[in-house]
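Comments concern the structure below.
For this depiction, one protein chain was excluded, whereas all remaining protein chains were kept in their positions.
Moving on to chain A:
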């Protein structure tokens, strides 16, 4: 039995440091507007969170798609602040705690948009793209008409940077995936080495095609023209 094939119907991205020359699908603002969130919710999420909410609002206008959000590091800033507070026996901020969890961004988006479908947060130690595709295939095989897969990361805080792979920049992307509508995503074995793909690499692949490999999973993906 072959695994269900994935198709890319549409995508959006946030690329603050990039040279995204006039691609209407890419937002380059250093500080994303976060217009899809009311101000009282917007204040709760970091810059990547604002960006993700805006990307989702474009790809999920009916607020009725299954949503996946992968991030290797999540909100490292808030998490480290909490750990430092714990180390000093200081009381923890409930708001910071609530929003340091990995599903915080999708949670905030779902409150704002009213989306009550499945939401799933993923951290896969560098294998985020492969994990997103696997999970999306599962939901689509079960009959979901589409899945929106989001991948975002920002550089980890400087105090932690020596312990994490070098970040190639803050970025976020969202892909609307289906089984049969849009550009086919062909998967093949990958023997090449290289670094695990970060959001900036996936955005480059979405823009220009070619082969994108995941050295951890040993798989590569190619976008049909």
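We adopt the following convention: a contact is a pair of C-beta atoms (placed from the backbone, for glycine too) under 8 Å apart; a residue touches a chain by one contact, two chains touch by 3 or more; residues count from 1.
Simple rule for what comes next: contacts and distances are computed from a predicted model.
J.: For the chain that's not shown, choose its UniProt protein name out of "Aldehyde dehydrogenase family protein", "Acyl carrier protein", "Cytochrome c domain-containing protein" or "Monooxygenase".
T.: Cross-referencing UniProt, the chain left out corresponds to "Acyl carrier protein".
J.: Pick out which of A:62, A:94 or A:225 touches the chain that's been left out of the picture.
T.: The missing chain is touched by A:94.
J.: Just to verify: which one of A:39, A:87 or A:166 makes contact with the chain not shown?
T.: Touches the omitted chain: A:39.
J.: For chain A, which residues reach the chain that was dropped from this view?
T.: 39-40, 42-44, 91, 93-95, 98
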